[in-house]
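What you see is the complex with one protein chain gone and the rest in place.
Note that the chains take the letters A and B in the order they are written out, and that residue 1 is the start of every chain.
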Amino acid sequence: MENSIKGEQIIQDLLPRKFKTSGRIWVGILVAICLVGVYAYYRQLRYGLVVTNMRDYVSWGIYISNFVFFVAISLVGSLITAVFRLAGVKWGAPLTRIAEMIAVGAIIFASVIIIVDMGSPERFYNLFLYGRIQSPIIWDVIVITTYFFISLLLLYYPLLPDIKILLRFKEKSGPGLHKFYSFLGSFWKGSHKQYLLSKKAINALCVAIIPVAFTIHTVTSWLFATTYRPGWDSTNFGAYFIAGAFLVGAGSVVVAMYIFRTWYHLEKYITPDHFDKMGRVLVLLCLLYLYFNVNEFLTPFFKMKESEAGYLNDLFSGSFALTFWFAILTGIILPIIILLFKSGRKPLPMFIVGIMVVVGAWFKRYLIVTPTLLHPFMPMHDVPQMYKHYFPSWEEWAISMASLAGTMLIITILCRIFPIIPIQETLDEHHETVK
Amino acid sequence: MEPENNSRRDFLLAGLVAAGLATGCNPKKDPFEAGANGVQASGKKVKLLSVDGDVIEVDEAFLKPVPHLPDVSNAEARIGIPGKKFVMVIDLSRCKNLKKCQSACNFAHDLNPGHNWIKVNPMKGAEHTAPYWEPTTCMHCDEPPCVKVCPVDATFKRQDGIVLIDSDRCIGCRFCMAACPYSTRVFNWGEPDLPAAVANQPYSAETSIPQKKGTVGKCDFCADMTRMGMLPHCVSACPNGTFFYGDLNEDSVTNGADTFRFSDLIKDKAGYRLMEDLGTKPSVYYLPPAGRNFPFESGLENDKTQNS
Partner (left out) sequence: MNTMKLLNKLLAGSIAVMLLLSANKGFSQGAEKASLSITLSYFEVNNQLPHISAMVKTKVDGRFKPAAGIPLKLFLSKDSSGTVIGNIITDENGQGFAFIPPSLKSEWKSSKTHTFLATFDGNKKYESAKADLTVAKAKIEISTSDKTITAKVFQLNDTTWVPVKGVDVKFGVKRLGADLPVNETPTFTTDSTGQAAADFKRDSIPGDSKGNIVLVAKVEDNDQFGNIAVEKTVPWGAKFIPVSNFNERTLFATRDKAPIWLIIVSGGIIIAVWLTLILLVQNIFRIKKLGQETE
């Protein structure tokens, strides 16, 4: 008896809730940022990429940095859901939904930002009409589509039991949402046969998503590594990108965990223990990423090849030094130090570390793209002066910020519609512990 | 315009006339042999006077100053001219950064300021080596890294060695620009400032005209000129004869005034290609600035206009 009361309590705690004033303000701010971005993009469509500050040397700017950043973040879906599940990590269960939502939001805006970066987006269909399998961009298009699809499935399958619960609360969700829920999963009766089919599918997805996730980010790194440019011409790039991606993804999950926990008062479900364990995961990923960074920078630094010297000096002690050391310190070194202490793995410090990791990672992506382009093999000559520097224009900032806001908007909408923490799984776990 | 160029052009014309008479206007043959080149007999005969004072009939189509070619279709422009392998040789000892090549190229392709397909770089290998001017065009690599990465076949390698861009296909992803180690590609960031008559004509990959917003542009080895058997604009514009152009399959290059056997020139002057270690196999060869005709400093003044 007590058990079922407890169960009802869990359901009540975890049901998606309507936005309060703060929630509306939050959505309003995000929409406003998106609208500014849309206006900036309108200007870009009308006048061309000339509204950006990209030019012939820095032909890829923060759009591409953002693209890499989004692809990196989206990998977390596969880490938390698939890797944890296959490795039998039970405590990760409450975090899977958050991770999948972040993954879907990020992958959607990865595709959006890559279209934004195109000089002739109206010819996007050429990729399908004339796609050349030799080009890593086509590989990326295929892999992103695949990963998006798998992420959707991996969000959908575990939702089915929760939708059955959601359908019980028609008044609470309102007629519109109720209809949507029925459309999505009214057929789920929770029968044993259904459960078995679903479980098999989720296991298959977890196996499938890992190689696809590795491919998506490896292929993204190959957009750089298949060129000759100093700083990109590296065999380490795929692994370096994957390590960085898992780190930023885990960091973003920690940030989301903290925000949802305080906002929706989920202290009972997202416990300090979860933070502690995510902290251990995070420190491991930080160390891994540090290792790849050492690999990536120490050996070229040791040799100081003529073609790479300008680029390396610019990073270590030149015009990008401040950003570079900021990204390394904030994104990797400081998190390692903080997370080594038990008190550093408490919710609030973890939240701060998560933010540090995400911000550091964003700057890291900027440093991967821009400095290399400013150090071509041939001298930068016979071009207008402004071609030799790069700082994003307001349009670029607006569009990039809008893409970040858009990702958060998608996550916000998803958590308005669906339970952030899987209800059925929490119930099952609760029953088990009671038994 | 030099007198040599003048007479060469007219020889070409007259050659066409002569061959047209001799071969009965056979239109399909080696495109660079006079009389072929895709020039179709119009059937309209013109009566003219020969040297001996005899009246002879000649097809009108062969009497154009430049053989009037039908517009090259996109499919033809993508395949290129069979049996040819175009090469360029740039003699660094002849360059004093006059930039006549650049201005002729920009004019011929209706390029906007700042969109230089030809750049003349001041180079200095090491601290104690001597500086020199190095004009760069597209290298028209035999294993072009830019073509490898293009997702939509918008840039392509032809059988005659020329790498061209189809601006009607290009999606503007700029991967080719990142892939090119020679930084030869330029992008039309905004709408190019062109006269309406130029902007409205259909794009031709061989003339690279008109340049379009949101697409990539670069040196096209003047594929339209070579199809007519003429030299690229940079070659004929250089008063110092820095650029040599020719067909590797004919083993000959010319700057208009001087013509050399390509293999001899490369052997005698120790020709080389840029960044050989990358394996891109460029079609542009350089002759080292040995025995230079001008001091490096003579080009400095001219460098200030674009680089100060």
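Assorted remarks:
Definition applied: a residue touches a chain if its C-beta (ideal position, glycine included) is under 8 Å from a C-beta of that chain, and two chains touch if they have at least 3 such contacts.
The shown structure was predicted, so the numbers you read here are calculated from the model rather than taken from an experiment.
Shown as candidates are A:15, A:89, A:177 or A:201; the residue that touches the absent chain is A:201. When the omitted chain is restored, the residue from A:10, A:212 or A:286 that touches it is A:212. Set against the missing chain, the residues B:135, B:172, B:256 or B:289 yield one that touches it, B:256. Residues touching the missing chain, restricted to chain A, are 130-134, 139, 142, 146, 149-150, 153, 156-157, 160, 186-189, 191, 193-194, 197-198, 200-201, 204-205, 208, 212 (touch as defined at the top). In the full complex, chain B touches the omitted chain through residues 1, 3, 6-11, 13-15, 17-18, 21-22, 30, 32-33, 46-53, 55-56, 58, 63, 65-66, 68-69, 71-72, 78-80, 82-85, 142-145, 147-148, 153, 156-159, 195, 197-198, 201, 204, 206-207, 209, 224, 226, 228-231, 235, 245-247, 249-252, 254, 256, 259-261.
Keep this in mind: only the chains that are shown with their structure count from here on.
Centroid to centroid, with C-alpha atoms defining each point, chain A and chain B lie 47 Å apart.
Put simply, chain B touches chain A in their complex at residues 102, 114, 116, 119-123, 136, 145, 148-154, 169-175, 177-179, 181-183, 185-191, 212-216, 275, 278, 306-307. Chain A makes touch with chain B in their complex at residues 47-50, 52, 54-57, 59-60, 117-121, 123-124, 126-127, 129-132, 134-138, 141, 223-224, 226-229, 373, 376-384, 387.
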